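Take this structure first; my questions come after.
Here the complex is missing one protein chain, while the rest keep their positions.
A and B label the chains in the order they appear, each numbered from 1.
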Amino acid sequence: MKRSFKDDFNMMAMLLIPIAVAVNLVGFQLANVLRLPIFLDTIGTIIVGVIAGPWVALLTGLITNLINGIFNPVYFPYALTSIAIGVGAGYLSKYGFFKSVPKTIISGIIITFIAVIVSAPITVFVFGGVTGNTSSLITAAFLASGQQLWSAVFSSSFITEIADKVVSVLIVFFIVKAMSDRYLSKMNYGHLYMKRNNKK
Amino acid sequence: MKQNILLQLHPMTKFYFTLFLFAIVLILPGYLFSFALFPVLLLIALFAGVLKEFLNIVLKALLSVLVIIFIMQMLFYPGENVLWGWGIFEIKQEGLLYGLLLTSRILAIGSAFILFFRITEVRDFVKSLEDIGLPPMGAYVVLSTLQIIPEMRRQANTIMEAQKTRGVETEGSVLVRAKAFIPTLTPLILSSIAGTEERAITLESRAFSAPVKKTSLHQLTKSNIDRALPIIFALIVIGLLVWRFFF
Partner (left out) sequence: MTAMIDLKNVSYRYPVSDDSVLKNISFSIEKGKFTAIIGNNGSGKTTLCNTIRGFVPHFYKGDLDGEVIIDNTKITDYQLGQLGEKVGYVFQNPFIQVSGVKDNVFEEVAYGLENLGVPVEEIKVRVEEVLKLVKIEYLRDKNPFELSGGQRQRVALASIIVMDPEILVIDEPTSQLDPIGTQQIFEIIRLMKERGKTIVLVEHKMDLIAEYADDLLVMHKGELVMQGPVRDVLADPAFEKYQIQYPHVTEIALQLQKSGIPLSFLPIRDEELAEALNRTGVAVHD
């Protein structure tokens, strides 16, 4: 069974992806039902980044947008954003940025920047600056007040993302805290978050 | 339903057709062709017997986006030729043209993809991707995701109901409503991941990682049309590119 070590990690990570994608979708739906002003649609992707690392999270982000795209193709181009968020969360976790509440908030801010930097060009080039969600209204207001297109898109996207991402990473922080050592021990980055320190 | 020629095409053929539309919409200048494509897609949907769902999704997903994009371009696209003005708002010819171009393309490409997923079972599409080299793990993840989503939605509703009966507020101020979010999502996630260990064992017990080439009860067949169409699509795209850039 020489190849099993690697394979088993992959298998557990692989099985996490569908759950995480569903969490993204259900999170969004819940936020809607509860009429919250934020999306909460990347919680699954960030969780995967934190406990399973950037590459598994990349896949999670990609699949989330592909599946959402089946019913709304506007999601397809934004797959890049989801991917970037996943990879970002993965690297932040690797360097210990999800280990305490303050650090987690910093991660949230960094992830916001990642999301904005990747999604703004998509919004501008593919959709001409607006896609019909809440941030479009803000973009329109900025434009009407005389701002340039790019800065209007960047700032409106930042405003709508920052609360969402900071709340999301905090939720992720507490969910990961609640995970059992038994589960975490089978995840690539799980040892970072286990309650008891293990010899191996 | 299945005797329909369109539905019987190989998923890859349908996918290449979608990419083909994507390509020509981007290659051809102007908005007329792109707008003209939509009625064609409607006809295909009608012929495939999916008109109603197709229209439904196009309206839900694209209509508002298109209207907003169009208005924004008319109002804010930089240009000189003012067609009509009202206070600080001016509609310029450049904006109108760009608005039409952008919306025509988004409509054409967006509805092409919507149509693709109306006339193709995702399961078949994944199988066809597997046939051309998608690793079994990738296929597993996508199919399993499709099964898990409705399951998790149901569980989320159950938990929400339970929360309500236990007195967790799902009405009231934003803060109050936000507080209902975490006790719903957390148990959902924790109970789902608790099962992955056993799921991994199940898959291993079913020889998921056996070092042999898998077979499949689910076979897709390619007809001659399925072999010919992609070549035709490619030739047309190449022809259009040559025409666009050399004449």
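In the analysis below, a contact is a pair of C-beta atoms (placed from the backbone, for glycine too) under 8 Å apart; a residue touches a chain by one contact, two chains touch by 3 or more.
Values in this document were obtained by computation on a predicted structure and should not be read as measured data.
K.L.:
Would you indicate which residue among B:42, B:55, B:203 or B:220 is in contact with the undisplayed chain?
P.N.:
The one listed residue touching the chain not shown is B:203.
K.L.:
Out of B:6, B:101, B:143 or B:168, point to the residue that touches the absent chain in the complete complex.
P.N.:
The one listed residue touching the chain not shown is B:143.
K.L.:
Give me the chain A residues in contact with the hidden chain, please.
P.N.:
1-5, 7-8, 18, 180-182, 185-186, 194, 196, 198, 200
K.L.:
Residues of chain B in contact with the chain that isn't shown?
P.N.:
So the residues of chain B touching the unseen chain are 123, 140, 143-144, 147-148, 151, 195, 198-219.
Keep in mind that, in the parts below, only the chains that are shown with their structure count from here on.
K.L.:
How many angstrom lie between the CA centroids of chain A and chain B, rounded to a whole number?
P.N.:
Centres of chain A and chain B (C-alpha means) sit 20 Å apart.
K.L.:
Can you list the residues on chain A that touch chain B in the complex?
P.N.:
7-8, 10-12, 14-19, 21-23, 25-27, 29-31, 33-37, 40, 43, 47, 59, 63, 66-67, 69-74, 76, 126-132, 136, 139-140, 143-144, 149, 171, 174-175, 178-180, 182-183, 186
K.L.:
Mind pulling up the chain B residues that touch chain A in the complex?
P.N.:
57, 60-62, 64-65, 67-69, 72-73, 75-77, 88, 98-99, 102, 106, 109-110, 113-114, 117, 122, 137, 140-142, 144-149, 151-153, 156, 160, 170, 174, 177-178, 180-182, 184-186, 188-190, 192-194, 196-197, 199-200, 203-204, 208-209
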